[in-house]
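Everything below concerns the one structure shown next.
Let's turn to subunit A:
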Amino acid sequence: MLRRSFNVLMLSAALAVGTIGAAMAQDPVRIGVSASKTGPLAGGASGVLWPNIKLWAEKVNKAGGLKVGDQMRPIEIVEYDDKSSPEEAVKNIQRLATQDQVDLIIPPYSTGLNLATAPLIAKYGYPQIVSTGNANDLDQFVKRWPNTFWLLGPAQGIADGIVGTLKDLRDAGKIGNRVAVVNVSDAFGLEMIKTGKPALKQAGFDIVYESSYPLGNQDVAPVIASAKAANPDAFVAYSYPPDSFALTEQAQLQKFNVKAFFVSVGGNLDAYGKRLGAAANGVLIMGGVNASDPVFQAYRKEHLEVTGQEADWWASPVAYASLEILQQAVEHVGSLDKEALNKEIQSGTFKTVIGDVHFDNNINNNNWTVGQWSDGVVHGVRATGNLQGAQQPVIKPVWPSN
Partner candidate 1 sequence: MNIPRNELLAVGAGLAGAAVLAFLPLVTEGFWLSVSVNIMLYAAICTAWALFSGPTHLVSLASAAFFGVGTYSVAIFIDVLPFPALVLIAVAAGALLAILVGLATLRLSGVYFVIFTLGLAELMGQIVTWVQTNFGGTIGLYIFTDLTEAHLYWMLLALTVIVFMTGWLINRSRLGLALRIIGNDEAVARHVGVDTARARIILFAVSGAFIAVAGAIMAPRYSYITPDAAFNPMTSFLVVIMALLGGTRRLWGPLVGVVPFTLVMDFISGHFPNQTAVIVGIAFLAIVYVLPDGVTGQLESLFRRRRPTDQGLLATTVEEGR
Partner candidate 2 sequence: MLEVSNLGVRYGRHVALEGVSARVSKGEICVILGANGAGKSSFLGAVAGLVGTEAGTRIVMNGKDVTKLDAHLMVEEGIALVPEGRGIFGELTVAENLRLGSHARRAKPDAGKMLDFVYGLFPRLAERRRQLAQTMSGGEQQMVAIGRALMSKPDILMLDEPSLGLSPLLSKELFKSLATIAAEGFGILLVEQNARLSLKTADRGYLIETGRIVGEDTAPNLLKDPKVMSAYLGDAAAAAAH
Partner candidate 3 sequence: MSVPLLAIDRVRKAFGGLVAVNDVSFEVAQGELLGLIGPNGSGKTTMLNLISGALSPTSGNILLSGQPIAGLAAHKIARIGVARTFQLVRVLPSMSAVENVVAGAVFGHNRLWGGEALTLARELLARVGLKGREEIPVAAMTYIDQKRIELARALASNPHVLLLDEWLAGLNPSELRIGMELIREISAQGRTIIMVEHVMDAIRSLCQRCVVMNSGAKIADGISASVLADPEVVRAYLGDDDDA
């Protein structure tokens, strides 16, 4: 399986190179992207953002193009690498807006770069649908930049999701009161722990172990050992991909068995389930999807076919949804008028792979916050707002011995 997907990946990479610059039909809609291809953020962007842009562009063009008014116009993606640096990102947006004069802009990956580019994107009036960034102060941002839309909702909801799930499990008498919580010490990890910790306390949990570790650190044996020594019932990690993998592997190795085991970014990757196999069963992750929704299933299939890469179980569909919203907004408005598009996105409702989306005050308040692995699939077990399809969380079985 791995081998196949890997070869597909290689093949598609080769194809991608070949198709760049392939002549498009007349008068395309030019859509600019500036996001990370190199630097520390490239890992995330290449997993979540770039493949979905590729998938979406290909799908739209295959269907004859983007419907603008009564015309079907092909889309052309103009892409730049921001090298994970704010200066580059700002410059790229300027280039897209004033040199390339693109019709639409797909904003960068990560909260930081979205905020750094927001003033400029606002200046030029493009809608900025942020699918890969969030924070607690979204209201403030929206006031500043009414053209920004926040698909992931406030950080609060995401951070608290796991607290709610643990509370449910405890109230059902399935787990005890003791929680170990760790976080990666970067902007994301801190934002999460800042809201997550009080929420845990308020819910009456005992925090028996608490710690942070540096970004990029994969040598987390001491973290797991200390957490294990505190003998918790649940383990919560606000983590990033490399450390999500490392924490899980160490927990397995050290037979750190808890009834609820939660990792954040990284746990949603398909590779996570592949790598762990049966051991993943019962692991709780940040975010989630409605895995039984046929729309989502079709999307996953297409994603693999077109990009050679598996979609993940949280961020990919959200990123794709942001593009669908952009597309539908154009179709609804019937023109590329930015002002009109912003208005439409503010008020309209859009059918996407993550279900129907509409923004309240530019913020999407219906989000999956917790998912759980089960036989190679993630099922959403908790959501904010009124998302349907959540399953009941279960207690994590002990790690299988191997």
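Candidate entries met the following condition: all candidates are chains of the complex that A comes from, given by their letters.
Everything below uses one rule, namely that a contact is a pair of C-beta atoms (placed from the backbone, for glycine too) under 8 Å apart; a residue touches a chain by one contact, two chains touch by 3 or more; residues count from 1.
Values in this document were obtained by computation on a predicted structure and should not be read as measured data.
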item: Among 1, 2 or 3, touch partner of subunit A in the complex; value: 1
item: Complex contact set, residues of subunit A against candidate 1; value: 17, 20, 37-40, 79-81, 83, 85-88, 90-92, 94-95, 97-99, 111-112, 115-116, 118-120, 135, 137, 144, 185-187, 189-191, 194, 212, 214-215
